[in-house]
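Before I ask anything, let me first share the structure, which is written out below as structure tokens.
For this view, one protein chain was removed and the others were kept in their places.
Coming up: chain A.
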Amino acid sequence: SSHEHKLNFKKSKEVCLNYIQDAMLQKQWKRAAEFLTFYIESLEKDYSREYMGPSEMIWRIGTEILCHHSHSSMKEFNSFIEQMKTLGVKRYLKVCLEHAFHLLCNGLIDEAYQNLSLAESWRFGEQTVIQDKEMKLIQAYRGLLDYYSWSKQKNILLEHDQDGFEDLSVEQEMHSCFRKAAVNLKEIIKIPGVWDLFVKCYVDLLEFYGDHNEARQVLNEYAYNSKFPANPNAHVYLYQFLKRHGESKKSLISALKILYDIVPSHELMIDFHIMLQKSKKRKRRRLGLEVIFAALDYAGWKENVKAWSCLARQVKQIVISEKHLDWIKQEWNSRKDWWPAFHFSRYLAKRNWQENESLSYEKALVAGILLGKDCKYFKYVSHQGCKTQVQRFRLLKKFVNKHSPVYLRISG
């Protein structure tokens, strides 16, 4: 009966797909391609009401095979994709977008641009949410390519400028590129998402034409709009922008303070710490200590010499001045139960000494002050250092011995 026929057809379709899948997962592209030619038949009697129809599967599988098959060329790839575009209306934009990506990754930027422009003019009934998103992305990528051609023209113009003559046509083309890029880029960065690339390009365009207010607004929006994800890069871009335009220390610090609140392990925390250290305000220096302690909590910072030397320097300063020992005490309180095992174990002393002498020096200083001169880390490193007759290790030992009462005040 027809029902049985349908079932059998469905079954053999599934079996065929399994074969294809198996071959692809074992990188047998030729075999997979052979099976795919049989699978094409599934398009003819497509009874499925499933989430992913055979036309999409054929597109996906075919693309993957053509990317890896030893006898495929760009021409074949293009003609395959053109066929796929006509196959499924629902996925037209997605196929176009992926096609453009493929062209871009193979350095065919002009072809990709044409493709994106063509896709942009496509209309079919009412758009679904996904199609709407895809269309926005297509426009954004086209804007991005416009930006790249703009920056190319700009470079040509700048070179000509140096040579001393003007080229009006290039300048005009450049401006038209700017307009096209700006319209599309502006559109996408309004929608919540991660748009690092687009934001950077758009801000670059605005800055070139001197629209700093707009640029600042865009960056502020990108960093502080609560609908957007907490993207550290958004804050970094804002900080870099402020720095480029010579903004006040205060605004730089407040930008970095927010970054510190969301990502205490960001690499800019060193800059932040140094900036705070230089400040005359007590509150800021206090924050500086907090920042560097917090950064060193993270596993990724464990062997960061720069961070350890920052901490060592500030701790040393505080100990010598004997002011604000309570700052150290407060920071140390929440860490004294796990920092010794995390940072100052004997095993790490040995390894740090072998791998990075200056790291072990900085760490030993901190360990000696925080844990006293009987701490394993300090003992091992200072012992090794004195054995090899290095001057600074002898001074280190002397310093820690001299300030041993500090340890009691911190731990008490």
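Details
Keep this in mind: a residue touches a chain if its C-beta (ideal position, glycine included) is under 8 Å from a C-beta of that chain, and two chains touch if they have at least 3 such contacts; residues count from 1.
We adopt the following convention: contacts and distances are computed from a predicted model.
Missing chain, UniProt protein name: "TAF1C polymerase", from among "Dynein light chain Tctex-type 1", "Molybdopterin synthase catalytic subunit", "TAF1C polymerase" or "Gamma-secretase subunit Aph-1". Contact with the chain that does not appear here is found for just one residue of A:I40, A:V89, A:A341 or A:C386, A:A341. Of the candidate positions A:L87, A:I191 or A:L325, contact with the unshown chain belongs to A:I191. Screening A:K30, A:H175, A:K323 or A:H383 against the full complex identifies A:K30 as the residue touching the chain left out.
Within the whole complex, the absent chain has one touching residue among A:L137, A:V218 or A:L289, and that is A:L137. Of the residues in chain A, those that touch the hidden partner chain are 1-2, 5, 8, 11, 14-15, 17-18, 21-22, 24-27, 29-30, 50-52, 56-57, 59-64, 67-72, 98, 101-102, 104-105, 107, 109, 129-130, 133, 137, 140-141, 148, 152, 155, 191-198, 200, 227-233, 236, 262-263, 265-267, 297-301, 334, 337-338, 341-342, 345, 347-348.
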